[in-house]
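Missing here: one protein chain of the complex. Every other protein chain is in place.
Coming up: subunit A.
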């Protein structure tokens, strides 16, 4: 599944690396929008398969940030 941006903004920090295992609820990316830092977490646990963005990128609402391959 893809973690998507909840609002337009800038990628402030990427907290994970490709290949890494993450737990459900873990923050993966922090976006910055309107002077606020908005952590984005993964709803599922699994392996980070792809990171679509780089720190400093401007992104639109709904844009894909990180793909997680869910692990049971």
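Keep in mind that, in the parts below, contacts are C-beta pairs under 8 Å (C-beta built on N, C-alpha and C of every residue); 3 or more make two chains touch, one makes a residue touch a chain; residues count from 1.
The working rule: contacts and distances are computed from a predicted model.
Q: Could you check which of "Electron transfer flavoprotein subunit alpha", "ATP synthase subunit a", "Peptide/nickel transport system permease protein" or "Biotin carboxylase of methylcrotonyl-CoA carboxylase" matches the UniProt name for the chain that's left out?
A: When "Electron transfer flavoprotein subunit alpha", "ATP synthase subunit a", "Peptide/nickel transport system permease protein" or "Biotin carboxylase of methylcrotonyl-CoA carboxylase" are compared with UniProt, the left-out chain turns out to be "Biotin carboxylase of methylcrotonyl-CoA carboxylase".
Q: Looking at A:7, A:24 or A:70, which makes contact with the chain not pictured?
A: Only one of A:7, A:24 or A:70 touches the chain omitted from view, namely A:7.
Q: Using the touch rule from the top, list residues of subunit A that touch the missing partner.
A: Per the touch rule, subunit A residues meeting the hidden chain are 6-10, 32-36, 38, 58.
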